[in-house]
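My structure is below; once you've seen it, I'll send some questions.
All protein chains of the complex are present and in place, except for one that has been dropped.
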Amino acid sequence: MKGVASFRRDFEPWNDGSARPFIQFDNLTKRYGAVTAVDRLSLDIYEREFFALLGPSGCGKTTLMRVLAGFEEASEGAVYLEGEDLAGRPPYRRPVNMMFQSYALFPHMDVAKNIAFGLKQDGMGKGEITDRVAEMLTLVKMEGFATRKPDQLSGGQRQRVALARSLAKQPRLLLLDEPLGALDRKLREETQFELVDLQERLGITFMIVTHDQEEAMTMADRIAVMDVGQIVQVAPPAEIYERPASRYVADFLGDMNFLPTTITSTKGDLATMEGEDGTVLKALNPHQATIGRNAWFAARPEKFRISRNRPVAACNVLQGEVWDIAYLGDLTIYKVRLGDGTFIKASQLNRDVMADDPITWEEQVWLHADPQTALVLPA
Amino acid sequence: MKTSRFTVWLPYLWLLIFFLAPFALVLKLSLSEPAIAIPPYNPVLTWEEGIAGWWVDLKRLSFENYRFITEDSLYWKSYLSSVWIATVSTLLTLAIGFPLAYGMARAPRAMRPVLLMLVILPFWTSFLIRVYAWIGILKKEGLLNQFLLWAGLIDQPLTILNTDVAVYIGIVYSYLPFMVLPLYANLEKQDATLLEAAADLGCTPFRAFWTVTWPLALPGVLAGCFLVFIPAVGEFVIPALLGGSDTLMIGQTLYDEFFKNRDWPVSSTVAVILLAILIIPIVIFQRLQQREAGA
Partner (left out) sequence: MNARGWSKFNIASVVLGFAFLYLPIVLLIIFSFNESKLVTVWAGFSTKWYAQAFANQGLMDAAWVTIRVAFVSASIATVLGTLAAMALARRTAFPGRLLFSGMIYAPLVMPEVITGLSLLLLFVAVDLDRGMTTVTLAHITFSMCFVAVVVQARLAGFDRSLEEAALDLGATPARAFFSVTLPLIAPAVAAGWMLAFTLSLDDLVIAQFNSGPGATTLPMKIFSQVRLGVTPEINAICTILVAIVSVGVIVSSIALKRQEVQRQRAQRLAAQA
């Protein structure tokens, strides 16, 4: 999509009509009794992609992953790996490995035996196994820990061993179920970058399941946002953030302000609309909302500029009173109450240290957002 | 993970053959007539005549044994007496078990595992031996009477062995661990700050016990009571060794009917009715356990 940069290399197989998908979910449905966990879902994932399934707990993302790993059977539809239907193939005969949320390290085996477990199942020779285990330990920087038992490791070390174990068999596809969920914040940030680096070096397709938007945004080439068994949007992180397909996606990733409006005119990419109090608003209209329709005017807090004086602009100008201020260090968030009682959140980057005359509580302020940064979303 | 079918059908088949089928035989036999033969009954359903034969046989089934049992007072007195003895013993076990479990739960943390093991240990040692041990204590010239005479508390030895009192003692003693374990499990995990909160709100320790600890302990109390009551009703060894000739317990009545009178159909009938009586507390107990597990 134009206007949204792809940050990582020239890697966009999903825009390449000739690229063949590596994994294909075709109209997949999974029911548990009366509950439908995954509902007629179709999705293509490409080779070497770092793909993230993002959604709240219970949205079906883990089920989708377990169907792919072979722990659950599809009720309807199919999963293809390089065009081959995986139905009926048990987990131990799939070229797919998984890193479990609990890590699932075998407590009765030491680190080396854990990593060697999958290799032994393949009947690999002893010497070869030893070499591969050493190689994997180096890969995850755990060289000195071969003879430790899992309960003698810290959380971060366990995570590394689990990763090494799932990579040891050189799978075509690695599934990661909330891989960083058990780590503390600082370690999580470090590990995110390491995982991306590792994936690029090994050239393996990664599919990660997470409920943490930051995790998905940092690591993934593409994110699929899920809600009650269906995919709501699949796109690269920047597109998901800047061009959310619906109010649900916009709410799930980051903060978004919404104002109810009616479309009055459209021109090119842009639509003009009228707020409930007659304010003229203008925003990008990717969903082609037509004149007379009700729609949301949506803009993220950082898109608003806050000032004491009325900005010189014909549209997207809002006036209100500062209701609350949250100082976060890097950012300051203003909660502004408009005349009709709705609240708008606006954030400002604190580039200057301790401004002389900062905007304060109960001041009358003006807000403005550029039409190119705001969106029309279907009501 | 899908475990192979084999894990199910092997134990399943075993239980069908050695648990369910025998039970069906008991039911069938309870509807048959006794005979002087070996085995001592007239088979009503026979294998030889096939399904058609079964249908003819079905008409010959009689409720004669059930009628007999309701008419002979020995049986219903045995049932009533079993339930009565089991009820009294259960309450006595609770009265002894609760303070014990409560004391264990409030013991210093380091001591608790040892105390817990001391409760479980007798459970592993032979039931028969533990009941037998009481004979030497309770009999007329036994240790208890010797002690009481020595202490001057009595001047005539008491007759305890071969009375209902000895049966109560035997049941309380044998089943005490069954009462203490669920009670301890419950009391141990009760949050001590609840009592502190009660005290903070002006509750005396005595009132705090009855308004906080006891209501929270009720699931444990019920579990313990059922675990004692259910096996006590069908108890055989304790009345056989410690009870007297006038102690009536249905387990022993069934045993005697079978081994002394050699009336297999009637003892089967006694078994069926005993089970029918026990079904009620068993089902209640199961429900309670499930609710506990669900909570």
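Letters are used for the chains, namely A and B, taken in the order the chains are written, and counting of residues starts over at 1 for each.
The criterion applied here is as follows: a contact is a pair of C-beta atoms (placed from the backbone, for glycine too) under 8 Å apart; a residue touches a chain by one contact, two chains touch by 3 or more.
What you are looking at is a predicted structure, and each value in this text was computed from that prediction instead of being measured.
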Full-complex contact with the absent chain, from A:Pro90, A:Pro260 or A:Pro378: A:Pro90
Touching residue (missing chain; options B:Val26, B:Val165 or B:Leu288): B:Val26
Which of B:Leu74, B:Leu91, B:Ala133 or B:Leu218 contacts the chain that the document leaves out: B:Ala133
Contact partner of the left-out chain, one of B:Ile85, B:Ile171, B:Ala198 or B:Val233: B:Val233
Interface with the unshown chain - residue positions in subunit A: 69-71, 90-93, 96-98, 100-102, 104, 106-108, 117-118, 121-122, 148-149, 151-154, 157, 165-166, 169
Residues belonging to subunit B that touch the chain removed from view: 1-4, 6-8, 10-12, 14-23, 25-26, 29, 39, 96-97, 99-100, 102-109, 113, 115, 117-122, 124-130, 132-137, 139, 141-143, 146, 173, 176-177, 180, 187-192, 195, 230-231, 233-237, 240-241, 251, 254-255, 258-259, 264, 267-268, 271, 274-275, 278, 282, 285-286
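Please note the rule applied: only the chains that are shown with their structure count from here on.
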Subunit A-subunit B separation of Cα centroids, rounded to whole Å: 59
